[in-house]
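Heads up, one of the protein chains got dropped from this complex, but the rest are sitting where they should.
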Amino acid sequence: MLLSIIYIIGITAEAMTGALSAGRKNMDWFGVMLVASATAIGGGSVRDILLGNYPLTWVKHPEYLLITCVAGVLTTWLAKWVVKFKGVFIRLDALGLAAFSIIGCQVGINMGLHYGICVVAAIVTGVFGGLLRDLICRQAPLVLHQELYASVAMVVAGLYLLLQHYGINDNLTIIISLVTGYFIRMASVRFNWRLPVFQLKIEGSVH
Amino acid sequence: MLLSIIYIIGITAEAMTGALSAGRKNMDWFGVMLVASATAIGGGSVRDILLGNYPLTWVKHPEYLLITCVAGVLTTWLAKWVVKFKGVFIRLDALGLAAFSIIGCQVGINMGLHYGICVVAAIVTGVFGGLLRDLICRQAPLVLHQELYASVAMVVAGLYLLLQHYGINDNLTIIISLVTGYFIRMASVRFNWRLPVFQLKIEGSVH
Partner (left out) sequence: MLLSIIYIIGITAEAMTGALSAGRKNMDWFGVMLVASATAIGGGSVRDILLGNYPLTWVKHPEYLLITCVAGVLTTWLAKWVVKFKGVFIRLDALGLAAFSIIGCQVGINMGLHYGICVVAAIVTGVFGGLLRDLICRQAPLVLHQELYASVAMVVAGLYLLLQHYGINDNLTIIISLVTGYFIRMASVRFNWRLPVFQLKIEGSVH
């Protein structure tokens, strides 16, 4: 229940920031709706396609797709405010990332998959929305270059699996994972935490 | 039956225009066949993967894939003629778009999906072929920038659902939807109709 509310807030916020990327590329309304929806619910869709978990969430709940399309188009008017309240959106995005990771992990558990694959499901849910956005908008994928994003999803999923394994109460497990994920993400934004980068300077290549 | 014939004409025309994009990027024959096939039958494949509607059309009917590959390779010799008869191809593309949309819509109906998702299925069928083509050819996706394409698919699907809802004869429903889609698309090309564009000029971003 709590997770559902945060999920809806999360996809709305993601859709609005996705729409900004579409706006920077001068896309038309259809492009805005596509990028907004891909950013918000693309990660979950890729996860379900990889796992063969049909029907996809938005096919079962078309209202989620409606929310992301409407949020995208509204952003064409509200862009100024979205940028102004950047801080709020960064917080909603952090909360959304934690919620997406938990949901992704739960999907894996419900399908009876290996723990490692549950963590992968969490990462895909959290990360592939942004990846699709950057692919459609033809810009360098942020999540592969400079922010702690996949790592947050991994920690949230690991924590969730651990707490569940020790039989902690479900609601408590969700809240602890959510709060931990939120604060790690916010700390990584504030203190500019990053994963090590692989810079290959050698000329020559294998291909 | 009529729909099948127009479908085959449509994928042939789409494959040939897709091959031109591959030629502009100096791809080899395999690249030409891949781009031609992705343009022509990629939209339907994405739709079926999203809906979990297996087997995909070309897996059941390998002859469709053969048609698009052959049409693609033939285009390497016929490129001059394809460009010369541009007007014919724009008409075939318009007809194909209408047919693809109806077929996408029918798939959704046959799977018992929500009306909104049937419309989405129509749009995905009509639009994602061109999107895949532009992604593989690394060019800005046309359908997100400057043409009434998704909107035509939406109108065709909506009209089709409406006529079906009111119990109109199947063949009549298909013909009305086809003709309407064709003329809206042709009008949008001639009169340069476009969706509103979202141009974001504010610096700063949420990411």
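Residue numbering begins at 1 within each chain, and the chains themselves are lettered A and B in the order written.
In this text, contacts are C-beta pairs under 8 Å (C-beta built on N, C-alpha and C of every residue); 3 or more make two chains touch, one makes a residue touch a chain.
Just so you know, these numbers come straight off a predicted model, no measurement behind them.
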item: Which residue of A:Leu56, A:Ala71, A:Ala122 or A:Val143 touches the chain not shown here; value: A:Val143
item: Chain not shown: contacting residue from B:Ile11, B:Val32, B:Leu131 or B:Val152; value: B:Val32
item: Residue in contact with the excluded chain [from B:Ile8, B:Ala79 or B:Met111]; value: B:Ala79
item: Touch residues of chain B, complete complex, unshown partner; value: 17, 19-20, 22-32, 34-35, 45, 49, 52, 54-56, 59, 62, 65-66, 75-76, 79-80, 82-83, 86, 89-90, 93, 135-136, 138, 142
item: Those residues of chain A which, in the complete complex, touch the missing chain; value: 49-52, 113-114, 116-117, 120, 127, 131, 135, 138, 140-141, 143-146, 149-151, 194-200, 202, 204-207
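Simple rule for what comes next: only the chains that are shown with their structure count from here on.
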item: Whole-Å separation of chain centres (CA-atom averages), chain A against chain B; value: 29
